[in-house]
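Rest of the complex left out; these chains stay put.
For reference, chains read A and B in written order, and residue numbers begin at 1 within each chain.
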Amino acid sequence: MDMEFSAEDIAFRDEVRAFIADNHPDMSAKKELGEEMSKEDFLSWHRILHAKGWVAPAWPKEYGGTGWTATQRYIWSEETARADCIRLMPFGLSMVGPVIYAFGTPEQKAHFLPRILSGEDWWCQGYSEPGSGSDLASLRTTAVRDGDDYIVNGQKTWTTMAQHADWGFFLVRTDKDAKQQEGISFLLIDMKSPGVTVRPIITLGGEHEVNEVWLENVRVPVSNRVYEENKGWTCAKFLLAHERTGIAGVASSKRGIERIKDIAKSEQDGDKPLISNAFFKRKIAELQIDLTALEFTELRSLAGEAAGKGPGPESSLLKIKGSEIQQRITELALEAVGHYGAPYFRGFGEGDNEHPIGPDYAHRAAPTYFNTRKTTIYGGSNEIQRNIIAKMVLGL
Amino acid sequence: MDFTYTETQDMIRDTLSRFLADSYGFDARQKMINSETGRDPGIWSALATELGMLSAPFAEEHGGLGGGHVENALIMEEMGKVMAIEPYLQTVVIGGGALKAVGGAQADAIIPSIIGGETTIAFAYAEPQGRYDLANVRTTAKADGAGYVLNGHKGVVYCAPWATHLLVTARTGGGHRERNGVELFLIDANLPGIVRRDYPTVDGNRASEIYFENVAIPGDALLLGGIDLIEHIVDNATVAVCAEATGVMAKLHEGTLDYAKQRQQFGQPIARFQVLQHRMVDMFMEVEQAKSMTLYATLHLDKPASERMAAVSQAKAKVSRGANFVGQNAIQTHGGIGITQELAIGHYFKRATMIENQFGSADYHYERFERIVIDEAN
């Protein structure tokens, strides 16, 4: 038992570090102001990684993965977070991609996987419906067979980044009479199909991240169904387990804590920097220690997986603690900036880059805090995660 | 000991509550804050003239109803319930409170026009480096003949775009962070040399950065009282904000209860889940305690300074934490819909969040309380 990296691992880490330093696009200005990334911003890093062959470390090598060891993948996530690299959109790479290579037909694999890797297709996820919330299986969107097509009708919501999406993967009901989790199928839908309408939902900080998606008599070829009809829940469950990898968000929370420290060194509290305030310092320490606990719990869990145990329901712990830490980071940032949490900049017009009010790091502190309340709600709310642990781990 | 309201106080609450129910629905409020000027000035006129509401805490000799802190708290609570963006806090509680404290010709000159709705005031006290320390003032007021010349930068001045007057803290002497030499000035908002940058705030208000560049002000702009006066009016304001918070928190709780009773998940209203029930009970307890602390502090506002400050800091520390808890749990219980701009709940959450740190965070007030009540007793 030890926690040292081997010489090979260290060489790998240095290689990764150098690659990032040499190739990552400079987004510092936009990031410091907390500005939203554009589609092109996201894709710029995606394309660079694709060219290098590093865009999908978690995929099997045969479909375009890197073939890295678990330790290498850990190093990769550490290093990209350390360098605050642009986040890769998960909908293709972490969500539908694995479903397709696990359950798809040879044709589906051949067509979709390369386009996910290259970034040619931007994906979105059509799961939640108004009214379904945490009770995902209560979905009501229907797909009725009509020759070689399904005719899909219904409404999805909380569809992240659907405004950019070329394709979406949807859970739809193909058998109305079956029990809740049965009778659901997993469809790939071209978002440019007639009858698909995407409407923005504006969240508390003024962000446009999520959307409503309306499906009105949308014609979807049966060949775009993944896995068997009425067995879509199997894909959904697979995806859920897969989605939880990295759900703890340790690496990015580490960055977040460093950022709070930087802010607290700049902000004054009387004649000292805020970071010298005993109580503010304590909150940072609590975060940092809780994050260590989360990190080592994740490492123990990964070690368990490596030993063949597979990601279990205890990954709900990672979701719960990870999301709580993310929220506390944004809360602390807002506390740190004092009065300058109040100004709201959404009023500025396109192309106006002047943000003269308060320090740059204060700019989006409040909206980010508001928006980050979502982390304990989405991906299975923390209440649902506790229910899962109670049932699956504790046998209650 | 008597915790009952007078008939006049009940009347003030009922009148205001009815008026706001009619004029300040969620949609009406959203329309106001999204308009060019960010408000509907007709509301303020109506509060002044139709309802006579701005007269509540002033003496009868100035045309007031003869009320005081209790009336301010009542009115602020109702304002909180509709997330009113009206400058009652700044104009009546803070500006009016300063004038009442100073009295004399300055009070005689301006209070009637506050009551009439013609004078609105913004309170320019915070500075970028100052955090919540009222003596951390770099803005200077240099004596110049019979008057003064102001120079400096005040940050995040709520309601400033709408103000006819500014209540400004500035230093006539003493070093940076010294209590001595900080004074309060009430000046015309449109004097030459005052530069304003206006912007919306995350909680639906408007505010400004204000730069004073050699602004010449008359000698009678000085409201005598120094840092002691400033602390007193900020304590009044802090309690007023606590009162507003009780309105905001009550609405967050009520909205959450209503939603939980309606929202179906897993074949039943989510209000049936015991975890959510107990959470809503905990929210209820925070609302009740916030009310208790606001009452406690309100009844201490005219006590000697150290008693007053200890009471106000107790209230604000507790209310700040309570507002945080109630706001976060209201959103969590709503789920995704709570994070959208569509429902009122998210906007109450935003206001509750800003109240947390207004006039000092929980930590700031815990430390002030400890200094007065624990350190000084040792």
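Here, a contact is a pair of C-beta atoms (placed from the backbone, for glycine too) under 8 Å apart; a residue touches a chain by one contact, two chains touch by 3 or more.
Everything numeric here is computed off the predicted structure, so don't read it as measured data.
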Formula for the whole complex, using the labels of the chains displayed: A x2, B x2
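Methods note: only the chains that are shown with their structure count from here on.
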Of all residues in subunit B, those that touch subunit A in their complex: 126, 128-129, 131-133, 136, 155-156, 158, 177, 197, 199-203, 205, 207, 209, 263-266, 273, 275-276, 328, 331-332, 335-336, 338-342, 346, 349-350, 353-354, 357, 361, 363, 366-367
Residue numbers on subunit A that touch subunit B, as the complex places them: 128, 131, 133-135, 138, 157-158, 201-206, 210, 267-271, 277, 279-280, 334-335, 338-347, 356-358, 366-367, 369-371, 373-374, 376-378, 381-383, 386
